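Note that one protein chain of the assembly has been removed; the remaining protein chains are unaltered in position.
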Amino acid sequence: GGTEEAATPEVFKVAVVMPSAINDLAFSQSMYDALLGIQTEMGAENFEFVYSESMFVVDDAAAAIRDYASQGYNLIIAHGSQYGSSLQEIAPDFPETSFAWGTTVDTFGLPNVFAYEARSEEGGYVMGVMAAMLSESGIIGVVGPIETGDAKLYVDGFAAGVAATNDAAQVNSNWIGSFSDVALASEAAQTHIGAGADVMTGTAQMVVGAVGVAEENGVLWFGTQSSQTSLAPSIVVANQVYRWEVVLNEMIELIKGGTYGGQSFLITLENGGLVIDYNPAFTLPAEVTEAAGAAIDGIIDGSIKVTP
Amino acid sequence: MTEKKTLPSGHSQILQMEMHGITKRFPGVVANFKVDFDVRAGEVHALLGENGAGKSTLMKVLYGMYQPDEGQIKLDGTPVTIHSPVDSIKQGIGMIHQHFMLVESLTVAENVALGMPSTRGPLTDLKKVSARIYELAEIYGLRVDPDAYVWQLAVGQQQRVEIIKALYRGAALLILDEPTAVLTPQEVDEFFVTMRQMVTDGHALIFISHKLHEVLDISNRVSVLRDGEMIGTIPTQGATKTQLAEMMVGRPLGEIKIRQQSKTSQTRLVLQDVCSQSDRGTPALKNVSFEVCAGEILGVAGVSGNGQKELAEVITGMRPVTSGKIILDTQDVTGKSPKVLMGRSLSYIPEERMRDGMIKEFTVAENLILREHDQMPFSRRGFLDLKAISEHSEGLIQDYNVKTPSLETTVKSLSGGNIQKLVLAREISRRPHTLIAAQPTRGLDIGATEYVHHRLLEQREAGTATLLISEDLDEIMALSDRIAVIFEGEIMGVVPRDQATAEQIGLLMAGVAETAAK
Amino acid sequence: MIDQLFTEAVLVGILASGIRLATPYLYASIGETLSQRSGVLNLGVEGQMLLGAFTAFYITFTTGNLWLGVLAAMFVGLLMGLAMAFVTINLQAEQGISGIGFYLFGLGMSDLLFQKMLGTVATVSGFRPIHIPWLSDLPIIGKILFSQNILVYGAYLLVAVTWFVLNKTTLGLKIKAVGESPQAADSLGVSVSRIRYLTVSVGGMLSGLAGASLSIALLNVFQQNMTSGLGFIAVALVYFGGWRPFAVMGGALLFSMVNSLQLWVQVLNIPIPSDFAVMMPYVLTIIALVITVQRVRPPSALTKPFERGH
Partner (left out) sequence: MEKWRQSETVSRLLDAMLPVYATLAALGVGAVMLLLLGANPLEAFGALLEGAFGSTNALADTVVKATPLLLIGLGICISFRGNVINIGGEGQMIVGALTATALGLAFPESPGIVMIPLAMILGFLGGALWGGIPGALKAYFNVNEILSTIMMNAIAVQLMNFLLSGPMIDPIQAARDSQIPQTARLAAQFDLPRLIPTRLHLGALIAVVLAVAVYFLLWRTTLGYRIRAVGQNPHASRYAGIDVKRQIVFALLLSGAFAGLAGAVQVFGVNHRMITDGSATGFTGSAGFNGIVAALFGQLHPLGTIPASFLFGALLVGANKLQRVVQVPSAVIIALNGLVVVFVVSSEIFRRRREQKRLTDAMISQSEDGPPPDIPAPANVEGTP
C-alpha cells in the first residue's frame, strides 16, 4: 500500500454493487440506507457514493467492480455473496483500492479485501421467541427464497427461537425457489394460513407479497433486513434491521489509516449492527417484550448460543 | 346499349368491362406488359397462355389483389379504381382462383359467409346462409353440403364451393382461373352447364384454361397472352386448336408420335387385395388388385376423390395398408418406407407437386437432388459435393430444357410448367424400374403437357413400368396400354387400350360395373 | 405423510388457491389465444403485464379508485398491443423477436416508472372477495368457488365470452379465417391487418388486465419484475390448450393447482427437496401433454406476416 497522504483524499469515495434494487425493502436497501446515513453524517462534501443496482448477472457485476476500481474509488463494496470469486480475481490488480465483500466472513487472505456478514440468526432467534409466544395455534409459517445464505441463517435462528420458547409449536417453511416471484410468495402465505399459521415471517424482496396476505387475514408478521412496517402497520410486530453503518464506519477509519483489508466484520445485536425495530403502532403484551429483551441480553452476554 | 337488368343473384349487370394498357411488374419479372382486355355481359371470354404468361396476374389486377404499375380499368365506360377485393366485390366482380381460396378448417357455410354482413348482426347466421347455398345450388346445379368441412371435400366439390362463394356475393362478372384443371370430364360437362346458365342470365364470364377443346366448346371470344403481352383476340367461331396453340407457344406443335405395341415382359408392380383408409379413417381402397409390367403404361382413370390419392400413397409407402400385399420386382414391399422403395428404384411424380414434390424455398439444384442427396456422388461421408451436384443439375436443366435463370434460383419463382419439368427430370433421370405418375400434367399448358407425354412414352420405350393416375380421360386414352378404372376405392375393371371406348370408360368411372371387363 | 394431503382443509386450499392463482394466467392466455388465432405470436405478454400491473397499482394508490386502476392498466396494455400490432402487421417484423423486445421494454419501463413515481414498495387495499349470498355458505365449494374477488370471477367469464366470440360470431369467423388462411380472408375483402390489429390490441389490453389482477386484486403490491416469468407461462398455456379457450383454462387451472399443491407439500414437511417441489408444476404440465397426445395443429398462418400476392 502507498503512503498515508496518498491514501487519504479529502473526499472519501465509495462504490457499491448490489444484486437487487435499492428500494427492495430488503437486502440491497439496507446497504443503500446505510450509505445515505453515513453521507448525511459526514456531509456530502466529504463522502460520495455511487451504486450499480440489480446486478444479478455475476459477470456484469465483475465488470462493474473492475471499472469502479480503475476509477480510483477508495472503497468498493460487493454487496452479494455471489460476487466473491469475481472479487478474488480483481482485488489483487488494485492493491491501492479497498474492497468489501458481503455477506460472508471470507477475505481470501487478501490484504485489500474486507468481509462483512450479518448474524441474522440472532435477530431471527429473538423474533422466534416473540412469535412462539404470540402464536395461539402454535403453527408458524416461514416464506423464503432458496435455503441458503443470509435467508438460511435468519430462518434457522428463527426456528431455534421458536423451539426454545415453545417446543410444541411447529414451524412450516416454504422455500419458493425465487427472489422475485411475488405471486408465489403470497400464495405460500395463503398456504401457511390454510395450514393454521397465525404468525408468519419471511426473508428477501419477494415477501412483500406474503405481507399483503398476512394483513388481509390479520396474521402477525415479522420482517427482516429492512423495516417492513410501512407495508402493513396493523400486523407487522417487529423487524430485524441491518445497520451496516457500524461496520462501514470501522472500515472507513481503517482505510483512512492505511489498512485496506484483511479483516472480517460482523453486525450483531451486541455491536448494534442488528437492531430489533418494534412497530410503535403494534401494542405488544408486556411479557413478550420482556422475553424479547431477555433473549437479546442473553445473546449479547453469550448465555444464549444461537447455533443454527 | 341495352339497359341493365338484375341478375338472379341480386346484383345488377356489368354490361362491359375494359382493361387498358395494364402493366404489372414483380421483382425480376414483367408479368403483364401494356395489356388490353375486355369482357361483355352474356359472353364467355376465354384467356389462353402458357404457364407464366401472366393470366392469373392480369385477373388479380382486375380483382384488386394487385395494383397495376400502369393502365386503367373501366366498368360500363366509367374508369374505376380497385384497391382491394372489397372494392371489386362491391363492383360485382367475383373470382374463382386457380389456387383455391378456401379456409380448410372451416365449413362450407362458414367459408361462404366469411366477410359478408349477417342478418343477425354480430352473430353468424349460418342457417340462412345454408338455405341460400341450397337455392343457388338449385339454380346452377352445384351440389355441396353446407355443413361439411372444406378439408373433407374432393377438389371438384371445393371448386363448387368457390363458385357458390362468388355467386353468393352477387358477382355479375366472374373470373374463372383454370376452374376445369381439377375436374373430370363429367364434372367439366356439369360445370359448363352451370356456366351457360350464368351467361344466359346475363353474367359476364372470363374463362382461363389450358385445354383448347374446352375453350372452343364454351367461349365466345378468345384472347391469348404470351410472356405477359397480349398476342390477340379472335372470335371462337372459326378458330382451330392448332391456330390457338401456335398463338400461345409461337411455334407449330408436333403430334404425339404413333405408338407401337408395347413389348411387355416381366411384371414389375403387383397389388393384391390392397385395402387402405383415408385421412378421415373411412375406407379409401377396397381390395385393389392389378399388375404393371415392364415397358407398359397402366392408366388409372377415375373421377377425382375416388381413391387415386390413397392409391399413389400406399404404393409409395406414404400410407399404411390395412390389408393386402404390394410386390415390387418380385419382393414383398408392403409397409416399407419411401426410402426403401426408392432403393428399389421406384420413382414418383406426386399429384401436388408444390406440396409433395418440391421444396419451394430451396434452389433448383437443391431440389434436383432431393431423393439422392445422401448418396454418391452428391454426398461423400456426410458432406455434400457441390461440384457433382451442380454438374448433375446443369445436365438435367439442359436435357429437360427447364427455363430457370440459374441453378441458385429458388423454385418458388418458377412457373408451374417448369416446376413440373424439374420433378420429371429428378424422377426420370433415376432410370426407375417403376414409375408412379399422378396427375402429371394438371395445370400445365399444352407445350408442357406435350413435353411430359413425350417423356412418359420415352420411359415406356426404355422398359419402365408406369402407373399413370389421371383424371384427364384424353390423357389416359392417349398414353395407356391398359386402362384400370377406379370408383369409390374399387377397381371397376381393367380394359386394354385398343378395346376401350370413351363411353365404356366413362360408364365405369360413373360406377356402372361392367362384368365383361372384369 | 402423503395422506395428510387428502384432508379437506388441504384439498379446499389447493382448489381455492388454484382458482385464484389461475386468474392472471387466464387473462393473459386468453388474450394470447385471440392474437394467435389471428396468426400473431405475442411473446411480449410479460412486459405488457408488468406495465399493466404498475399502472393499476399506481393509479389505485394515488386515486384510491380500483376501477380507475383497472381501466388505466387496460389502456396501457392497449397501447402496448397497438405498438406490437404496428410493428408486426405494418412493418411485418419477425413476431418472436418483436415480442422479446416489447418484453424487455415493459420489464425496464415498469421498473423505471416504479422507482421514479413510487420510490418504494407499498400496498393498496385491493379488490375484496365477494361472498356470493348463500352460494358462498355451501360446504367446501362455497369457499372454493364463491368467495373470490371480482377480477377472479371476471377471468372465468372472459373464457366463456371468448369461446362465444370465436365460435358464434362473424368476428370470430374472420379471426379464425385470418389465422388459418389470410389469402382467402383477404380475397373476400376481410382486412387481414384490421383483424390482427384488433386481436393483438385486445390481447395487450387483457395482458394489462392480467397485470392489474396481480397488483390490485391478488397481491395488492407492486415490485419490479413481480411477474417473474408468469407471462411466458401464459403463452405456453395457449399451446397447452391448443388455442381453445376452455382447454386453455384447463391448463391454467392444472398448472396453478399443482403449484399450490407443491406449496402444501413443503408446508406439510413431506420430505422432498424444496427445489423438486417447485419443479412439479412444470414437469406435470409437460407430462400432461405427453399422455393426452395432441392432435390440434397451430393456426396455419401463425407468425407469418401477410402481404398480398405472397
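For this structure, a couple of remarks:
The first chain written gets the first letter, and so on, giving A, B and C; residue counts start at 1 in each chain.
Definition applied: a residue touches a chain if its C-beta (ideal position, glycine included) is under 8 Å from a C-beta of that chain, and two chains touch if they have at least 3 such contacts.
None of the values given here were measured: they were computed from a predicted structure.
For the chain that does not appear, the touching partners among the shown chains are A, B, C.
Screening C:Pro24, C:Gly47 or C:Gly172 against the full complex identifies C:Gly47 as the residue touching the chain left out.
Taking the complete complex into account, A:Ser54 is the one of A:Ser54, A:Asn166, A:Asn217 or A:Gln263 that touches the chain left out. Contact with the omitted chain, checked across C:Trp67, C:Phe246 or C:Phe276, is made by C:Phe276.
The chain not displayed touches chain C at residues 47, 87, 91-94, 96-98, 100-109, 111-112, 114-116, 224, 229, 232-233, 235-237, 239-240, 273, 275-276, 278-279, 282-283, 285-286, 289-290, 293-295, 298, 304-307, 310. Residues of chain A in contact with the chain left out of this view: 19, 21, 50-60, 62-64, 66-68, 80-82, 84-85, 88-89, 103-106, 117, 121, 145-150, 152-153, 156, 177-180, 307-308. Seen across the whole complex, the unshown chain contacts chain B at 25-30, 33, 227-229, 316, 318, 337-339, 342, 348, 350, 355-363, 366, 370-371, 373-374, 379, 382-384, 386, 403, 405-406, 408-410, 413.
We take it that only the chains that are shown with their structure count from here on.
Distance from the chain B centre to the chain C centre is 45 Å, each centre being the mean of its Cα atoms.
With centres taken as mean Cα positions, chain B sits 75 Å from chain A.
Multi-chain contact residues of chain B (touching two or more other chains) are absent. Taken together, the chain C residues at the contact with chain B in this complex read 168-174, 176-177, 180-181, 183-191, 300, 308-309.
Chain C meets chain A in the complex at residues 9-10, 12-13, 17, 20-21, 24, 111, 115, 119-123, 214, 218-221, 223-230, 259-260, 263-264, 266-269, 274-275, 278. Of all residues in chain A, only 21, 23-25, 54, 141, 146-147, 172-178, 180-184, 186-188, 190-192, 194-195, 205-206, 208-209, 211-212, 215-216, 230-232 touch chain C in the complex they form.
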